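Apart from one protein chain that is not included, each protein chain of the complex appears where it belongs.
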C-alpha cells in the first residue's frame, strides 16, 4: 500500500453452515468473486461480517481464510475492534502477522468513552503494530460518535492514516477535507451517499454491495474518476434502490437474502439475527430484477 | 417562467433605517446588485428577509419595492407564508397582483400540523392564485417537517410546481428525484450542501450568499452545468467557509455584518435580533479577505 | 398576588363563531366555568388559546373579555408573546392596563435566538411593565429551548418571578429547584408529568384540561398538598388517558372536541387547523365516559 488506496472496498458477509459454524469455503468464494470482478480492496470482519457476533477463534479463522484467498492481489483491511484495548491490540497483531495491509478499528463502547479514552485506545493499538490503521466512525453501531476534530487528532498518530466515515452526513466529510487538506484519505461507508461522498472528495467507498453488484459500484467510481458527472449520476440513481434497501434492512440480513436469490446457499444467520421476512425478500427480488442481476421471471 | 427556473436564487435581507423602518432604497440597491451580477432569480421575504418579523404593511411594501426594482429582468419568488391560511392566501394574491413570477410558502406552525392540515393549507392558497407555488421545507425555522412523500403529493396540485428543500439531508433530495422523476424542480436551500445538491439533481440554489459573493455562487453553478467536476469542487470548497459561517450565525446577522464590512451601512436588526459579536465579525472579515471580497488589511 | 400562586392554572381555548370571529360570549362562559369549579388562576392567550393565530385586535379583545369575566376573583396570567420585542412589550403594557395579575412570555423564534438576544428580549419587556412576568419554556412550539441556567438568570430580573416549564423533562424541574432553591416558583406545563412535577416541587400545573375535568385536576393538587401519596397516584392515573390524548392530538383540536362532546357548540378551528378526525373523537368519547364526564351510552 505505498500508493493510497482508491476505489471500491468490498465487505464480505460471514456465511454460516447449517450447523452454525463459519462456512470457510463459501466465504472464500465470495471474496474470490469480488476480486475477480475488479473490486479494489477487501475488508473482512466488518459490520457486514457480523464480527461482534463471532468468537475469538472464529474471528481469527475468518481473517486467515480471507487473507489466504486474496493472496495479495488487492489490499486488505481487517476489522479488529473489541470493547477492550487489550483484545483490540491482540487481534491487530494477529492480522499483521497474517499479512493484512491494514486494520480497521471502530471504537466500540458500552460506557460512552471520553475523547481521552478514545485517543488512548487508538494510540495503544497503533503502538502494538506497524501496519496502517483505518479509524472507523459509525455511531449507529458503535454507540459513540467521533467528531471531525478528534479524527483529525487521531490522524496525527503515525500509522493511523485513513478514515472510514459512516454517519451519512456530507458536512462531516467536508469538514475532514477542510481540517486535513484535500489529500486526506477518507472513505465513505454510507451507501446512499456514495455519489455525494465522491464529490466531497472521498477516495473510496466501503460497501457490502460489492458482493452483489460489483460492476455497478465500480462503474460509479470510474465515472467519477474520469469526471463524467452525467454518467456518475445515472449510475448512482440506478443502484440507489438496492443501496437504500440494504441499509434499511441491515447488511447481514439483506446481503444474505440477495446471495440466496442469486443461487448461493448462504445458511442461517447467527441468532438473534433472523432472515428477512418473505415480503421483504420479494421486494429485494424486484430490485435485483430491475438491475438485471436476476432474470425477469 | 415558461422555461423552468435554473441557477442561483438570491435572497435579499430586509435592511432597516436607524429609526427601525424598512430601508426601501437600500433594499432596492441590494436587489439591483444581485441582478447586475447575474443572479438568476430574486426571492424577497424569505428567512433572510426576516419576513415573520415584519408587519403586514411592511411585507406588502417590501414585495412592491423588490418587484419594481427587478422589473421583470429575472423571475421572482415572493415569500407569502403566514400561520393562518387566510393571511397566506391574502399575501399570495397581493404578490400575484404585483406581478410576481411565483410565491414561496413554508408551512409555519405553532401547533404541529397534521398532513391533512398541511395539504388543505397549500390547496386553499393554490386555489386563490394562478401563479406557481414553491413548497418550502425547513423544519429548523418552521417547526414542522414535510416528508418527501407529502411534498410529492403537494406537487400534484396544478400550480404547485417547485420545491425548496432546506433540511440539509442529501437523502431527502435523492428521494425527490426517485419519487417525482429526474425532472422534478427542486431547489436546495442548505448552503453547505450546494455541491452535493447539484450532484443529486437540484435545479437551483437558494442563497442569501448571493448578495455578498454572487460571482462565486454563479461560478459553482456554471461548473456543474458544463460537467466540470474538478472546477465545481474547487469553487465549492473555496466558498464553503463563508457558507458555513452564515448558517452557523444566522442569515440576517451574518449577511448584515458582511455588507457592513463591505462598506454598506445596513442599519440595526429588528429586536430581539442583535448584531454579530465583535469577535465573530473579525472571523467573518478574515473569511471575506480570503475570498478577496475584502482587501488584505 | 402577594402570596405566590399555587394550584391549577386553567388555559381556555379561543372559541370562534361560524363566521370565524372570536366567540366572546362562549369564551367568557368557559372562563366562568373554570372559576366556579375552583380553578386557582386563569391564563388566556396561551397555546391552547391559539394566540399566534389571532390578529392583534383579536388578541386585545380576548384579554379584555377574560379579565372582565374573571373580575379579580382569581389571579390571571395573560399571554403576550410576539416574535418582535416591540410587539411583545406592546401587548404586555396592554395586559397591565387591563389589570392582569401577570403576563406570560414564550420566546417565539424564527431565527434561533442567542442567549444574549433572549435575555435582551425579556429584559426590555420587563422594563416596560410593573407586573410580574412568567418565563414560559416550550421548545416544541417556540423552536427554542431555554436552559435551566438561562432561566435562573432571567429570574434575577426584578419582575420576572415565575417559570412555566413544558419540556416534559423531570430533570429540568429538578435543576430549577437545585439552582434557585426550593422556593422557586415553577409551574409545570407538561400534562402527563403532572404528578412527577408536583413531587419535584412544582407550585402549580398549567393545563387546558381544567376546562373539561377541573374537579380531577384540583383533586390531584389537593392530594399532593396534604401529602396523600396514595390518593395522588390514584387520581393521576385516572385522568392520565385524557391528559395523554390532548397532548397527542393538540390542545385546540382536543379540547374543542371534548367541549362539543359535552354539549357546548364551539365552532370551527382557525385554518389551517382542522377538527379531530371522527375516529379520534370516538376514542375521546370513551375516555370521557370512563371519567364519568359523559354518561355511558
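A few points about this structure:
Order as written gives the chain letters A, B and C; numbering starts at 1 within each chain.
Please note the rule applied: a contact is a pair of C-beta atoms (placed from the backbone, for glycine too) under 8 Å apart; a residue touches a chain by one contact, two chains touch by 3 or more.
Small disclaimer: the values here were computed from a predicted structure and weren't measured.
Here is the thing to keep in mind: the chain we left out touches A, C in the whole complex. Within the whole complex, the absent chain has one touching residue among A:214, A:252 or A:267, and that is A:252.
For chain C, the residues touching the absent chain in the complete assembly are 168, 170-171, 174, 177-178, 182, 192-193, 195-196, 199-201, 224, 227-230, 232-233, 237, 240-241. Although one chain is not shown, part of chain A still touches it, namely residues 47, 50, 52-53, 83-86, 107, 110-114, 116-118, 120-121, 124, 140-141, 143, 250-253, 270-274.
The rule is short, and it goes like this: only the chains that are shown with their structure count from here on.
Compared with chain A, the chain whose C-alpha mean position is the greatest distance off is C.
Chain geometry summary: the mean Cα position of chain A and that of chain B are 39 Å apart. Along chain C, no residue makes contact with two or more other chains.
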